[in-house]
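Quick one: the structure is below, questions incoming.
Note that one protein chain is taken out, while the other chains of the complex remain in position.
To keep things simple, chains are lettered A and B as they appear, and every chain counts its residues starting from 1.
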Amino acid sequence: MALTGVQIFKLLPKTNCKKCGFPTCLAFAMKLAQRQAEISACPDVSEEAKATLGDASAPPVRGIMLGTGDKSVKMGEENVMFRHEKKFVNPCAIALNLSDTLSDDDLAARAVEVAASEIDRVGQKLRVDAVSVEFASGDAGKYADAVKLVADKAPEAAIILNCTDPQAVEAAVKVVAARKPMIYGADEGNLDAMVALAKEHKLILGVSADGIEAVMDLTRKAKEAGVDDIVIDTGAKTAKDIIEHNTQIRRSAIKKGVKELGYPVINNCMRDDTMVEANVAAVAIAKYASIILLNHIERWKNLALFTLRQNIYTDPQVPMQVPQKVYEISDPAADAPLLITTNFSLTYFIVAGEVENSKVPTRLAVMDCEGLSVLTAWAAGKFTANKIAQFINETEDFNAVSHKELVIPGQVAILSGALEDKLPGWKITVGPREANGLPAFLKNKTA
Amino acid sequence: MLIIGEKLSIIAKRVREAMMNRDKNPIQEIAESQWKAGAGMIDANIGPAEDNGEGLMEWMITTIQEKVPAPVCLDTTNISALEAGLKVHNNEWGAPLLNSTSNDPERFPVLELAAKYNCQVIGLTVGKGGLPADAEERAGIAAEIMARGMEYGVPMENIFLDPLVLQIATTQDQAIKVIETIKMFQDLNDPPMKTVVGLSNISNGCPKHIRPILNSYFLSFLIYAGLSAAIADPLEKEVMTAMKTTDIIMNKTLYAHSYLEM
Partner (left out) sequence: MAYVIPKENFSGKVLEMTLGAGDKAAVVGGGSALPFHSFEGEGSTRPLIALEIQDVPPSDWPDEVKKQYSSVSDDPAGWAKYCQNDLGAKAVALRLVGTHPDRENRSVEDAVGTVKAVLDAVDVPLIILGSNHVEKDSQVLVAAAEAASGKNCVIGKAQEANYKTIVAAALANNHKLIAMSELDINLAKQLNILIGQMGFSSDRVLTDPMCSALGYGLEYTYSVMERIRLAALAQNDTTMQPPIVGDVGMYVWKIKEVMAPETDLPEWGAIEERGIAWESITATSLMVAGVNLLIMRHPKAVEGVNKTLDELT
């Protein structure tokens, strides 16, 4: 049972020594309660308190790092079933699966696809995070060579050893030990050998079985044998299986406290039809997968799946923001109307949508107000006459504009006088209070 | 329960015009009517007040206190306007309240002012960008504000923690979380931390006839949770009725048939 911040506070030394990096024991306790700090940061806490806190502060889904270095990705640590309740925490890793029976040239070429998959989207760098090498040759030496080749060609990707043969895994681990490959995996037949390898090299162990009950049995045994970092595979074959299994696992872990299921989940989304594969991957991303395996990573598919992952894992509490700039809608001429609004994305989408509806070519200046809506931004001092004037004066995008008339949202009509004072030569016009008044306003203006 | 009268706000057209024209009459009339209706403090919200905020805040405080023997809640994002206001505030009827500091570095100087002038201050439990999702996050931010208060030398009893009330029409799940937060805030210190809410925001955007109903029911729950103060409209009869009745039910005021008339 999770403890509240105040309950945790009572177990701390209350010295406010700051050694944990927080200003007071209370502030540290609050971070512990939100699982944003670890009790080990406190050097003076009693062993008894540590034991009490250790159990209480273990997240319902274990957090595990996949891969090494800057491009490694965190998995797990989820707390809710639906993204509107609270942010989904750690986005799903995307992995390309390659068979070790491919020719060296093919393996190299496809690993390079992973290495070169990075795309920048609204300020985030997104990429295929991992490459999985599947043991299909039956030859442990060949497998290790394939893993080595792929690891070299995709030097920053996480490595997944998709192999149920302990000898082949051992051979492969030896050649890429520094990359901390994930062993995937363990099953009913090889559990002991795989557990030994995972423990020896401190690796993540992927555990596969047919269905949830069977896999629980294996995660319990692996945990008892001393493996902490486990990833679950329930053998979900269809998109329907993915939704059902993943939902049951997430619910059991966070609502029922089933420890054996408190681990990230890996889903096989590989399909011959690449468009179906994209859709099945979308289902898995939306429904709680932590790693998805794909056959094909065409650039168009990566762009779409990265975007979906970004959308699903957006914090619903942080207003989504669009970049500050002057947006040109319907190819405006130099004398087209110029509107201004804040960078809250919903504000932008609705205003831009209404401008599009109007069919009147228009420039829409979007100002960075930390993602607040117009009235809130004004009240918070982010969308004030001074700040708007500064933005107008400093933005070079206005070079294309042949006039000096700025339309401000009707909700901040109060700013018009002060803005005219601060922007000499500009005419400030008050627009409609709500975006749905824009089509009529714009048409009237250009009529 | 302290009611801080909310009606002197730049958002209201009549108040805004009076502020622009430095017309004392409407300001004093509104201040006085709130005080008579039961407000123990008057909020003076002058908005971001970028231009001559100092003069406006000074004028507001002296104008209000000319007629109303109560402290003022100084409500603006303009730090120097806050300081100018503190210098002219008459503390005879109680210390003024600064509205507000938060976890946004831009708002830290408000705490310094609270220490320097030994006045009260509202700590709004929000950070830079993003709204708190639940009671735990709000309490976490509160702990940081409290720590900063200690650092600057603001006594804990001078801080009113504000969980940030959100609109029921857009973020319905937050109302119950605000009630939980009020309980949790009090546990953060011994003696319990003081708490305050901007009550009417719960019904912002709702139809006019619904607003007093939402405000008054919400206030009842908050008082039960231990709320110390509310920025609200004391002229809204339902709100004052809810406050008085909740106090009766909680056995905080002595019952008499005419308790509502008191």
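Note that in this section a contact is a pair of C-beta atoms (placed from the backbone, for glycine too) under 8 Å apart; a residue touches a chain by one contact, two chains touch by 3 or more.
Note that the structure is a prediction, hence the values are computed from the model and not measured.
The absent chain, not drawn in this view, touches the displayed chains A, B throughout the complex. Only one of A:35, A:50, A:83 or A:221 touches the chain withheld from this view, namely A:83. Of the options A:17, A:177, A:346 or A:400, the residue whose C-beta touches the omitted chain is A:346.
Check A:41, A:119 or A:193 against the missing chain and you find that the one touching it is A:119.
Screening A:40, A:167 or A:311 for touch with the missing chain picks out A:311. The residue from A:104, A:152, A:192 or A:273 that touches the chain not shown here is A:273.
In the full complex, subunit B makes contact with the omitted chain through residues 169-170, 172. For subunit A, the residues touching the absent chain in the complete assembly are 82-84, 119, 121, 212-213, 216, 238-240, 243-244, 247-248, 251-252, 255-256, 258, 273-276, 278-280, 282-283, 286-287, 298-305, 307-308, 310-312, 314, 316, 320, 345-346, 349-350, 357-359, 436.
As a convention for this text, only the chains that are shown with their structure count from here on.
If you average the Cα atoms of subunit A and of subunit B, the two centres end up 37 Å apart.
Within the complex formed with subunit A, the residues of subunit B that make contact are 10, 16, 47-48, 50-51, 77-78, 106, 128-134, 136-137, 139-140, 142-144, 146-148, 150-151, 173, 184, 187-188.
For subunit A in complex with subunit B, the touching residues are 4-6, 22-24, 26-27, 29-31, 33-34, 36, 85-87, 315, 317-319, 370-371, 378-381, 384-386, 414, 418, 421.
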